[in-house]
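Contents: one structure, followed by commentary.
For this view, one protein chain was removed and the others were kept in their places.
Entry: subunit A
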């Protein structure tokens, strides 16, 4: 996590000179032979999987970005921000993480925007209930400083105090910096006064700020004199001090002084990193001294990490409007030679070009940069890349300009270059935009081809005629001759009711080869899957026929499906369960068996095994001697193992002899053999042990893991006796025989043996030998520690040379570092860890830290944490967590608190667990916890689990359990985080349990003052209130929601309006309608909903006339072709309430509308509602009076298909069919209806009888059923085991097509039908 958590410089140079230890001062290696690809994080893998929490996810995401590039993109940051907002309740460190990222980590964003973003995040999270402590305020100041945001530190302090947050040392330090940046020494002094009065230490950081402060106040003399003041106070000026001074000179453009200062710094053992110099470059550029930049850039050493840092510098410069300076920095980038060799083209400067595009730099500049990049061979195709960026950013104007330049250079411009631009316009239906791009295309002489036309131009136009005109124009001008045009245009002309978009879809459908075989195969699979085993067996013959038939039809089943079918068929022949009889054996049974002359082998074996497991060696041996003839291998093996455990080597060997005498081919398994080896070694019988190992090899015994462990113990036991020779002999035997692979563990006993005899030189030699022979370097830490302890520089040199040669310099440095740490030589250790180019190895650091925690070595751990502060890629939170763990062990709260302040100073964002640990230490010592931490107690866990459960299940019993648990906790005074409360409220509301939900809300508010229900919960509340007829309350909830900028759900509004309607509250409905109109983001509510419910309300109030009037006005005022949505809802309500007067009036209105105004909607709605209510007679009369209803094809068909989806509706359906048939429907249409009906009902209830009736009906009416219809009917017959009374049509391509068409059509109807539900 480190990269993000640390704002400090990447690596620190160590002072040269002073060489006490051979390796302490000479390193300056820049190239580390690191593995390629993402950095391997040894330790954190395991650790991370344990904390798969959202914070860690977000942190990891941001961190990997920072680690790779030293920056974060705004998109990523915003995404994480929105994610955190969406989940509702941000935790303290999520807030810290976000705030922390709003500063210099966003070099691509202008500073003002960054500060604005920080404030926005601050306010928004606060609103969402995040509580801020000192660390947040500190982070905010830091971000303000980085963004050069002007603010009043005094006001800031006042705000902090008003919020009840105590500023700490870090806060004061940063506020001093804020004053100093403005050149306000007086202000800085006030804060200094605060610090002194609180007895806080004045650190280097404060002095550094003062240098800047005096310089900005135009008093360079005082600025310089700060350095001597520092020395006087016993603080050495560090690199940061010199950077402050250099920046001050840079702002004045004083190159002479800059050179002098650099020299002074160099002479005082402080060498500045590239990173520091980059700050100077930035200052120069900002102050307008561009001409001096190159001389500073020349000083850079191109250290490791130079490229990402320099990239960030370039990005910042571009953002600040100094792109020319940025370009001069870019030109100093080392070109990557190896990429050339691999054949990839150069692309240096991509990031530069992209950012220039995003910052809307003028085209001329872009063109110049591209030209220079190309001329200097840095980039193969810079213009193309820049164009790509423009297209990505949808920057039409620049893109077109660039294409013009490209065209002048003779590069091709192709139609698909314009697609990304058109894409956006098509999405927005922005015809003006499309026309603009098209104009550009024409100017560039790029004709739109068919694809451009059909996918990226025409769909933008809502009106086919316009699109057609344009396409004709384009076709004429561009002279297109493509076969698909011939297809495309006629279809456009022939059916104007289809939109262009539909058509292109339709075309693709047709173009795709009909994958018939796939369909059949799936059908087969599903068929077999749905049959029971018995059925399959019974139908075996039929299935075989079916397969044969498919084969004869040349239908190939794809392999996957074939496998699936095979597995299914396999599984139907379940092998018989093996009957397990498990009688426990006894000696008695053995005797009985023997007496009966039956074989006793198995029983004997079981008996011996059970004796062995009871460790009864003697009894087992006796039993063996009694039944020697019947002994089997297993029994012997168990006995041998037991002998080994009891250290009875002779007996074991004897048994082994007997066994091989009985059956020479048999061999013991590896565990038992090694156990025997161990026993032999213990008795110093080396020869026999080696022989046994050889025998294992001969008999090809495979060695299992447990045996390997056992082998290690064998070796280690010998090693602890200091028996080097024995260890060596065994090791050599094992490895040369290849019984197991040499591991570090298995190699280590040899070194242990040497160390045991205090023979360091021998140990080193042995370790080196292991490395040479087996590639392992066991116990090298102990060896090196020994050498350091003894001060044996010569051997140490030898060891280091060897390690560095074999394992690389990095490993060597770590070994040395830990050896110094271990032996308490912290000064030397620090020099090692500060070697430039060294990076954190989490695994090694963890290893040492755990050692310290276990051994209670606070001092050593503290210096480890402190020393690694600037180590590249060091996970700072992890390091501090080790420290806190030790504090916890020693119960030292003072140290823990000091640790927390240090973390803030270092800008470390603690993970949740770190904070919890800290809070725990403080609390158990009776201290106040200065930050918010989520309570972790047993009931918290159980409760939040329950809440989680009811969130996912909405299970009522769980829900009430969670509720009672919560009340319990409340009684005990325990509080939860906001999210469980919110979840529980939602769950309770989803059940309609409003009282409890409000109770929970009350509890939550007592613990969390800002607690608010979120959108979902409020919507649910509205629904519940509406259901419970508390319409006034529901309306109030809605209003408060809208005030809080929350968006209610569509359903909640619908329910509310319905409830208002049934209460006759017309004013309420109008209120809601007005509110919804005012909503920025409309919910896509049907206007009919308000109309219908107003009508209901009027009917309810007895005002029938105005109800009818209102409805009639809607229908009569609607223009031709745009039918308002259905008023079925009103009819349904009236029918439900059996309000006959209202029904009469309304039906009169519907008939009037149909007969006089040709508005058939209400009439067909009424008809359908009558049918639905089972009032067939009334429906018939209605049809007779108003025959046009029967012509409302779509409405009726969709009604039909809706009915057909509910099981058991078939008879009813047949009736309604007849009804319809008696009027003027075309046969084709009827046919289609039958088909759908059949398909649906067969799928739903396999109702053959009804299907038969329907078929008969069709026949008697003289309707000819089509292929698909017959096919389905045949399927029904067959599945019922009856013979098909007609010839089944064959499967053909046409059938498949028809099927597709019809499904598409019926889907469309279905969607309409859903719409009608209102």
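By our rule, contacts are C-beta pairs under 8 Å (C-beta built on N, C-alpha and C of every residue); 3 or more make two chains touch, one makes a residue touch a chain; residues count from 1.
Criterion: contacts and distances are computed from a predicted model.
Participant: Write down which listed name, "SRA stem-loop-interacting RNA-binding protein, mitochondrial", "Septin", "Necdin" or "Proteasome subunit beta", is the UniProt protein name of the chain that is not shown.
Facilitator: Matching the unshown chain against "SRA stem-loop-interacting RNA-binding protein, mitochondrial", "Septin", "Necdin" or "Proteasome subunit beta" yields "SRA stem-loop-interacting RNA-binding protein, mitochondrial".
Participant: Out of A:456, A:848 or A:1115, which touches the unshown chain?
Facilitator: A:456
Participant: For the chain not shown, which residue from A:417, A:636, A:931 or A:1011 touches it across the whole complex?
Facilitator: Spelled out, the listed residue whose C-beta touches the missing chain is A:417.
Participant: Using the touch definition up top, pick the residue from A:380, A:686 or A:1104 that touches the left-out chain.
Facilitator: If we include the chain that is not displayed, A:380 is the one touching it.
Participant: If you put the missing chain back, which residues of subunit A would it touch?
Facilitator: So the residues of subunit A touching the missing chain come out as 343-345, 380-381, 384, 388, 391-392, 412, 414-417, 419-424, 451, 455-456, 483-484, 508, 511-513, 515, 550-551, 554-557.
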